[in-house]
Every structure is written in structure tokens, then in C-alpha cells.
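Please read through the structure below; I'll follow up with questions.
All protein chains of the complex are present and in place, except for one that has been dropped.
Our next item is subunit A:
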Amino acid sequence: MKTSKRRTSTGARRTTAAVALGAVLALTVTACGDDGSGGSGDAGAEGSGKGKIVFWDNNGGVRTEIWKQIIADFEKANPDIDVEYVGIPSTDYQSKVDTAIQGGGLPDVGGVNAAMLAGFAAQNALDPVDGRLAKSSLSGKMNKDMITSLRAAGGGDGKLYSVPTSANNGVLYYRTDLFKKAGLDAPTTWDKFYAAADKLTDTRKNAFGYTIRGGTGSIAQALDAMYGQSGITSFWDAGGKKTTVNDPRNVAALKKYAGLFKRVTPAADLNNDFTKMVAQWDSGTIGMLNHNLGSYQDHVKALGTEKFRGIPQPTLPDGKRVQVSNPTDGLGLFKTSKNKEAAWKFIEFASSREQNSRFNKTAGQVPSNNDAAKDAWIAEAEPTKLAAAALTDGSTTIVQLPYYLPDWNTISKADNEPNFQKVLNGDLSAKAFLDTMAGQLNTAQADWTTRNG
């Protein structure tokens, strides 16, 4: 076989390069693996209160910076404890925790909000924190409503599995410049809301009064509008067995609300998740948007503070306001933690006045620490101030959504979001839609009651 020296040399060089590349890649990718458990000591142990703990942030990326600052301060105050921060995208947090519950590798501390609490508690993944909270410096300093909300969402045993960090609240954002131009009052009542939506709409000029959420997350917003208009203040009837979602007053309210679609909203709203909804409101000429405190900073970046306001949901003619609950966010202590003492120290530190205040200032949400809620920045962020006032001044009744039902996420998302789109399109009546959802909820409630006694 003929092969020249030159080709042999080239071939050898190629082989050497390939081997070198392979070796470098192999060495790089195989370095520093572990069993995913983090921490030290025995599984599920109190630990020494020193060493490493792992913290999973349930809204990674957006909150990474503020959490890193809090962690740096914590490590300064507790030099014997190292906190490993893992920021996980909010949309994927639940599936990552669920996988870790099944396969191992849970962190010591993790973000656990009310909406995901029932699932985690049902899988026995969390340690109750009532005892630790009662003995801690936080005792008596946390917002009672948030504690109640998280306790109720925990799965029915009356225990608290997550220490609240912040509350979100529904906000009606409206463009003050467009309202002023049209000579409209602030949409503080539902009547004013509907009138403004009509008056601000001019489809020929691509101007719309409102943007409705028709895609992912549509059910919570629709429920908020329904209960807000019907004035019904409880999700369940007096016996606690049948839901009120298909009450005739709610049916009428949903029919009126869904009637806004395409009449005063863009047709593309059918697929609106919050990202699209917020993006088109921030960059277009739409009069009003329902979202929560979380998007306030996005609006400020896009519009400045002069062109819009964020106010609590509209009231009924008698001035009363009814809203559905937003999931309270919190920090949970995972049962498999090998260093619970250090993990609790971190939760306690993060929930202290100073840290809770700086966290919520960045997030634009309502602090869970009562002292932090009195800080000056609250008065400067109008939507947060108004939301905090609405939640505490007695003007608002909160309809608690059944986050404790393990099936709640399925019912309020996969099962009914496509049906809500049919309602918007006129292919399904509001009554049929709500009757179906009510049937699913009643069954889930009956199952839950049977299991929990």
C-alpha cells in the first residue's frame, strides 16, 4: 500500500489532534461530579449548623442578583456556613423538584410558593416549620394572612411547610396618558373599567382598551374578574363541598368579561401568556392590563413612571373589592436536608426585616415581615403601596383558591385553559365551561376530603 511520508505525517498529526481534543473534552466534562445531594452528614439530620447548604431559587435569573447579595451577607454573618445558590427557571422549578423527590438530590432550602406546596407536601418532601418558627426571632413578626394562606395550601394537616417571603397581588395597570386624552376617570370600579375599555378602542387605528389573557395562566385571571364582579366571597359553598365557580352570578360575570375579546382587545390575545400580554401592553397603545405586582418594573423600564399607574382591582358599586388569592411565596426546608440547623438559620436570616425588605423592594412585592412592610420604599412604589393597603385596610375580600388540592394545577391549567379559549371564541358557553370546571373541582375536593378526613 502506497502512502507518502507527508501523508503519514499529516495523518499522525490529525490522529494526535483528535486524541488530544478527545482527552481535553473528556477531562473537562467528567470533572467534579457528585451524587446531587449536597451538604454533609446523614440524610435528614439536624447537622452541626455548620458547613455547606444548597439553596434552590424558584425564580432563578430574575432574582439571582438579590439572592446572591443576601447570601453574601448571610455568609458574612455566619462564616461557618456556605450557601450554594442554584437559580432555576420558574417555569421548570416544579418539575426539577419533582424529579429530585423521586430520584434524590433535593436541596436543603428551596423556594416553595402556595401553588406548589400541596404537591411537595403530598410527596412528604418538606419538613414542617411551625416549631422552628415559634422558637425563632421571627415569631409574631410574620404576616398572619400569608402564614394562614401557606398553612391552608400545605395539604390539609394544618402544618406550615413554607415560611412566607412575599405576597403578590392582582393589579390593574392603566395608561394615564391615554385616559387623560380620552377624558376618562381612573378605572376604579368595574363599570368604569368596561366604559373605558370601550371608549379607548379604535380598531382602525390599532388602539385597544384592554388586553385579555387567553393563553397560559388565563384561568386565574378569569376567576379574578368573575369573583371581582359577582362579589361572591368564597370559593366553596357553606358546606365546603361544592364550588361557587358556576354560580349564576359568576356565569354572568364571565360572559360579560369574555365578551371583551376582539371587541376591545387584539385578536391575538387568544394565545396571550403573561409574557406576550405584558410585551404588547408595554410597546403598544392598549389602555389597560391585568397582571400582578411582578411586572411593575418591566412597565417602568418601558413606559417610565409618568405614563401609567397600577391600582388594585376595580371595586363593586358599593366600594367593596373581591379578589382571588395570588400564591404567597416562601422558603421551605426539605426533609432530606443533612444540615437542617444551618438551613433554618438561612431561612431565618432571609426572612428578617432587613433582608425581606431588600428582597421585596427588588421584586416589587409585599413583604411578609411586618416590620419590613413599614419601610419607606413601600410608599414610593405606588402599586405595592396600594396593594399592601388593599390587603390590610378591610376594603378587600380575598377568595382563597384551593391550592391545597393536588389536582388544582391540572384543573386550572391543562384541563381548562383550552376550554377558556373556546369561550373567548364563542365556541363554548360560559355556563358550560364553568359547569365542567365545577364538576372537576367538586370531585377533587371530595377526593381530598376523603383522604384527609
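Here is the rule we use: contacts are C-beta pairs under 8 Å (C-beta built on N, C-alpha and C of every residue); 3 or more make two chains touch, one makes a residue touch a chain; residues count from 1.
FYI, contacts and distances are computed from a predicted model.
Colleague: For the chain omitted from this view, which of "Sarcosine oxidase subunit alpha", "Probable glycine dehydrogenase (decarboxylating) subunit 2", "Tryptophan 7-halogenase" or "ABC transporter permease protein" is its UniProt protein name?
Modeller: "ABC transporter permease protein"
Colleague: Using the definition of touch stated at the top, determine which of A:Ala45, A:Ala122, A:Ala207 or A:Leu303 touches the missing chain.
Modeller: Per the contact definition at the top, the residue touching the missing chain is A:Leu303.
Colleague: Out of A:Phe120, A:Phe274 or A:Phe420, which touches the unshown chain?
Modeller: The missing chain is touched by A:Phe274.
Colleague: Using the touch definition up top, pick the residue from A:Asn292, A:Ser337, A:Asn369 or A:Gln445 that touches the left-out chain.
Modeller: Of the listed residues, the one touching the omitted chain is A:Asn292.
Colleague: Which is it among A:Ser283, A:Thr392 or A:Asn452 that touches the chain not included here?
Modeller: The single option touching the absent chain is A:Ser283.
Colleague: For a quick check of understanding: of A:Glu84, A:Asp191 or A:Glu354, which residue touches the chain that isn't displayed?
Modeller: Checking each option in A:Glu84, A:Asp191 or A:Glu354, the one touching the absent chain turns out to be A:Glu84.
Colleague: Over the whole complex, note the residues of subunit A touching the chain we left out.
Modeller: Within subunit A, the residues touching the omitted chain are 1-2, 21-22, 25-26, 28-38, 54, 56, 58-65, 84-92, 96, 99-100, 102-105, 107, 168, 274-275, 278-279, 282-284, 291-295, 297-298, 301-304.
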